[in-house]
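Everything below concerns the one structure shown next.
The complex appears here without one of its protein chains, the remainder shown in place.
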Amino acid sequence: MNAHGTAVLDLNADLGEGFGRWRLTDDDALLTVVTSANVACGFHAGDPSTMRQVCERAAGRGVRIGAQVSYRDLAGFGRRAMDVPPDELADEITYQVGALRVFARAAGADVAYVKPHGALYNRTVTDAEQAAAVVAGVVRAGGALPVLGLPGSRLHEAAAEAGLPVVGEAFADRAYTAAGTLVPRRTPGAVVLDPDAVVARSVRMAREAAVTALTGEEVPVRARSLCLHGDTPGAADLARRVRAALEAAGVRLEAFA
Amino acid sequence: MNAHGTAVLDLNADLGEGFGRWRLTDDDALLTVVTSANVACGFHAGDPSTMRQVCERAAGRGVRIGAQVSYRDLAGFGRRAMDVPPDELADEITYQVGALRVFARAAGADVAYVKPHGALYNRTVTDAEQAAAVVAGVVRAGGALPVLGLPGSRLHEAAAEAGLPVVGEAFADRAYTAAGTLVPRRTPGAVVLDPDAVVARSVRMAREAAVTALTGEEVPVRARSLCLHGDTPGAADLARRVRAALEAAGVRLEAFA
Amino acid sequence: MNAHGTAVLDLNADLGEGFGRWRLTDDDALLTVVTSANVACGFHAGDPSTMRQVCERAAGRGVRIGAQVSYRDLAGFGRRAMDVPPDELADEITYQVGALRVFARAAGADVAYVKPHGALYNRTVTDAEQAAAVVAGVVRAGGALPVLGLPGSRLHEAAAEAGLPVVGEAFADRAYTAAGTLVPRRTPGAVVLDPDAVVARSVRMAREAAVTALTGEEVPVRARSLCLHGDTPGAADLARRVRAALEAAGVRLEAFA
Partner (left out) sequence: MNAHGTAVLDLNADLGEGFGRWRLTDDDALLTVVTSANVACGFHAGDPSTMRQVCERAAGRGVRIGAQVSYRDLAGFGRRAMDVPPDELADEITYQVGALRVFARAAGADVAYVKPHGALYNRTVTDAEQAAAVVAGVVRAGGALPVLGLPGSRLHEAAAEAGLPVVGEAFADRAYTAAGTLVPRRTPGAVVLDPDAVVARSVRMAREAAVTALTGEEVPVRARSLCLHGDTPGAADLARRVRAALEAAGVRLEAFA
């Protein structure tokens, strides 16, 4: 809630996750929903032409552009954790931010934040060394970019230590533990499949900063941003419903950066 | 010659042309010789860590950093001409400039110019469509970067039309035709192998803006930059000799950008 | 027509053209239609797991497996002609055939033929040097594999010279010139968009070995195989209709290898 009692929330989603001939995300649909676009930078997905187009369209709509940085792994879509030496990982992050920045700026905008993708996101929740490497890469890229990630993650700790703004996100379609962490994907019930439930949880997260854990407890969820998914059939429709419900509930949708 | 009768010349060479475990160019040696470093940006060679290191070392020595842009072709080292659609090619150029720029700026310098590599260099000598695409990509990258290339090339025509500065280069180790163009590599005598001849030609190009063609004619060669090669055994030594001879002849070695 | 007056035709389509997370072709649907599957081998598309699955399913249905060989160009989906030196190109072809063969054999089948993909297909229609390189690569792979391609192409000439069987294919959805060649894609009317027309042309090609040229002339089209497309929405449905119409017209659908 801000000073006037209005909940303020950012909506982020992954965009531009095609490569060459292949398409994955419904970028045009998602750009009508989100306030922040996590744009693939070429390492797990994202060719230069796609990056340019997404930047142009995002800039045209006032949607913030974030660098969705990843391990170098097109074959695995960045979903396979890799033991990359920290120095190399940092440099790979810097490279990706730079590559996206030139397109963002050409579109009259800029890279406004960084969010790791897939296995790198998951690994830097707990791996302090890789978390520090990602942060080092972001720092070297300049601009003191905010880091969007999981509240309480090693990544956020490292970013805060380095003086970078940290922005926490929540997941309306993921079950939470009583401790407020995400239920691992392999656990039954880890993903909330009922669209109505996803919508209801989104509104409650925004209005009450709370969610009901998988085990029934009420747990606080303080997040400035809500992550929507756009790579499955029906995902764009669900994202639209979430946005409409949040607006109907008086939540102000506003980018954080 | 400048107003004071002193010849001014830039020396450029390709650097950072390794990839991961593989090394090719003797970067440290070349950085003591050249005034401009054409840095590989990841498409034909050049991983992020190599790019960072070369930028740091070049910046530390005051050597200018140029983006050595290429077709996306690690397997072929950018030496295979490709029919890339112009829009895609332009975006690939922009991407590479952006990726290098972030490292150049982190090192306290900037990308100061662009030079195409290998097959893209050769093709844009005569292919107006690809030349225009490269220029469009450079323009989109911002900064009105000078384009280093072959005098009279389509690339230079396109760059000039777009308002980009053009900088011509000469090759002391390549034979010239009576028309002042390069003798194709397949022709016997196309490459000057005798180091003494290379050194002598370098000095004459700088002092007299002339070279003797393979067929014996004297032809003018007006170039602000001289391209040195650094990817063969003994290349760094020859580069050092060329530099020493130019300095001994009173040529002022100075970057163009 | 065979000795008994029955037309015999093979139906081929490109399969397995995804890569990692990305999917393109509706492989399961196409495998119910075609008698020969052109399987991507990893250079323009096709990861190992997709290759294995397509081979297993094709083998299970008695569909022949062909190596759909390509330039090494994931980013361009093999649609950008490349000046690959002949020796390298030959070796790249051999590599792809070998990589597919191990999966075909593990599935109890074998690679039964070779068909170039995209830009390599188009280029080897007229480029004798690259055509010879592809054939050299196929010969080195062993097994004297038939080469599926355009009748009259340089590729077929080179294959015949090398003693490889050649198999010609026709395209029901492409316009023909009066000379019996394909109308270039850029020409208006080059692609037959009306599904009914595609079906009718398929049947006529099979029964009468003829097609009406874009300019009105009747031209002979002798092809042992008909190429169907499977990478566009509705393509699998159209392929099913073509197959049903051919069967209704008494055409015997049978692989050539």
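As written, the chains take the letters A, B and C, and residue 1 is the first residue of each chain.
Please note the rule applied: contacts are C-beta pairs under 8 Å (C-beta built on N, C-alpha and C of every residue); 3 or more make two chains touch, one makes a residue touch a chain.
Everything quoted here is computed from the prediction, not taken from an experiment.
S.K.: Report, in label order, the displayed chains that the undisplayed chain touches.
M.R.: The chain that is not shown touches these displayed chains: A, B, C.
S.K.: Of the residues listed, A:16, A:48, A:76 or A:98, which one is in contact with the missing chain?
M.R.: The single option touching the absent chain is A:76.
S.K.: Determine which one of B:75, B:162 or B:253 touches the chain that has been left out.
M.R.: The missing chain is touched by B:75.
S.K.: Specify the residue from the set A:84, A:166 or A:183 that touches the hidden chain.
M.R.: Counting the whole complex, the residue in contact with the absent chain is A:84.
S.K.: By the contact criterion defined above, which parts of subunit C meet the unshown chain? Give residue numbers in ascending order.
M.R.: 42, 47-49, 51-52, 87-88, 91-92, 94-95, 97-103, 105-106, 140-142
S.K.: On subunit B, what residues meet the omitted chain?
M.R.: Per the touch rule, subunit B residues meeting the hidden chain are 18-24, 45, 47, 74-77, 79.
S.K.: Determine and list the subunit A residues touching the chain excluded from the picture.
M.R.: Interface with the chain not displayed, on the subunit A side: 72-73, 75-76, 80-85, 88, 119.
Here, only the chains that are shown with their structure count from here on.
S.K.: Take the average of all CA coordinates in subunit B, do the same for subunit C, and state the distance between these two points in whole angstrom.
M.R.: Here the centre of subunit C sits 43 Å away from the centre of subunit B.
S.K.: Starting from the mean Cα coordinates of subunit A and subunit C, work out the distance between those two points in Å.
M.R.: One centre to the other, that is 42 Å.
S.K.: Which parts of subunit B, given as residue numbers and ranges, touch two or more other chains?
M.R.: 88
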